[in-house]
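Reading through the structure tokens given below for one structure.
Only one protein chain is missing; all other protein chains are in place.
Each chain gets a letter, A, B and C, in the order it is written, and its residues are counted from 1.
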Amino acid sequence: MAFRTKARVRFGDVDRAGIAYYPRIFDFFHVAFEEFWDRFMGVSYAKVVTEEHLGFPLIDAKAQFRAPLRYGDELTVSVSLKRIGGSSATWGYSIDSPRGERCCDAELTTVCVDMRTWAKRTIPDVYRRKFEACRPE
Amino acid sequence: MAFRTKARVRFGDVDRAGIAYYPRIFDFFHVAFEEFWDRFMGVSYAKVVTEEHLGFPLIDAKAQFRAPLRYGDELTVSVSLKRIGGSSATWGYSIDSPRGERCCDAELTTVCVDMRTWAKRTIPDVYRRKFEACRPE
Amino acid sequence: MAFRTKARVRFGDVDRAGIAYYPRIFDFFHVAFEEFWDRFMGVSYAKVVTEEHLGFPLIDAKAQFRAPLRYGDELTVSVSLKRIGGSSATWGYSIDSPRGERCCDAELTTVCVDMRTWAKRTIPDVYRRKFEACRPE
Partner (left out) sequence: MAFRTKARVRFGDVDRAGIAYYPRIFDFFHVAFEEFWDRFMGVSYAKVVTEEHLGFPLIDAKAQFRAPLRYGDELTVSVSLKRIGGSSATWGYSIDSPRGERCCDAELTTVCVDMRTWAKRTIPDVYRRKFEACRPE
């Protein structure tokens, strides 16, 4: 099943119309990805990056913004695997508002690299198997 | 012709690998859009937003990240109109590094709204004509 | 007693040395202030700002940075009232790392204003009494 986490739209996230400045929405996605590592994968992304020298930089992004994220909203952010290759993985993200609206859908493709050299790497099997368990409903 | 501006990858933009954290790349796009208003449209986006109550929030984003933006890089960001409808406009963005690499291509679709009510509006003719003059080479 | 909350040092918070970029530390303080409203004051800061038109902008800041906040750290952020005047309030903040270090101490002075006019306002009694209950140990 998909991984779900909460995020809050903070004072510093909103622009003068009181809605989230859109680059911050990609920040919500990244924070959700870090929480996915902590709580679904069972290892912190900080440890993966720092000790295993693995990184998952973004190579492709597609996003639709359907409704504004308002100041103070407690959002539900969901993450799931859509497709996986040797070193790339495509993740589906969505954000729902506390009013039950679908605010945002996104498809973000990452590639697994060695953080020291930036060279592409095969996704280690132990992570691949867990990624594959995080599927959309 | 396209609008071109410069941006600099700052200390606070990079992550621990020394490359720009990707949500900041969308911030570079927005700053380029604000400079496009100042220098190509001849009116500041702040004035458009504050005095004319017009806004151009994002409804769709597609981006490909081809090469990292490194700390200290002076980037060339280009903006041009790709398609225009009654209230929506699709913009092409690209970012080139000082090493002559194409780092990023994006297609961002905005919709014209009244910032007070968030209602969709027809793009005013005076702006539409100028948008149409900002075409890719 | 002081209000305490947790914060996490995220990928986008750190610079290339793997420690939090210092302007982000002030962001941790503001998020802690928002959580203080939610959980200690019993009303969301979003509601105070949006419905009561009250704001508490910063007029003075003093901070000492004693030890770096590292990527992945789960921080303890504490907030307490140090002094209060008619419209101003001085807050003590501290940040402790999971290694038991005191990373940061700060003293931030806010002034109560009407968010529509930016005019100074007396802190409403109901809030003053609660502020006064949030004291350092």
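Operating definition for what follows: contacts are C-beta pairs under 8 Å (C-beta built on N, C-alpha and C of every residue); 3 or more make two chains touch, one makes a residue touch a chain.
Quick caveat, the model's predicted, so the values are computed rather than measured.
Within the full complex, the residue among C:24, C:82 or C:121 touching the omitted chain is C:24.
Contact with the chain not shown here comes from a single listed residue; of B:71, B:93 or B:127, that residue is B:71. Touching residues on subunit B toward the chain that is not drawn are 8, 10-12, 18, 27, 30-31, 34, 44-47, 49-50, 71-72. Interface residues of subunit A with the unshown chain, by the touch rule above, are 11-12, 14-18, 21, 23-24, 71.
By the touch criterion stated above, the residues of subunit C touching the omitted chain are 16-17, 19, 21-24, 26-27, 30, 49, 55, 57-66, 68, 115, 118.
Criterion: only the chains that are shown with their structure count from here on.
Think of the whole protein's Cα atoms as having one middle point; the chain whose own Cα middle lies nearest to it is A. Comparing the centres of all chains, each the average of its CA atoms, the largest separation from subunit B belongs to C. Once the centre of each chain is set as its mean CA position, subunit A and subunit C turn out to be 27 Å apart. Distance between chain centres (mean CA atoms), subunit B to subunit C: 33 Å. Subunit A and subunit B have Cα centroids lying 23 Å from one another.
Shared contact sites, meaning residues of subunit B that touch two or more other chains, fall at 16-17, 21, 23-24.
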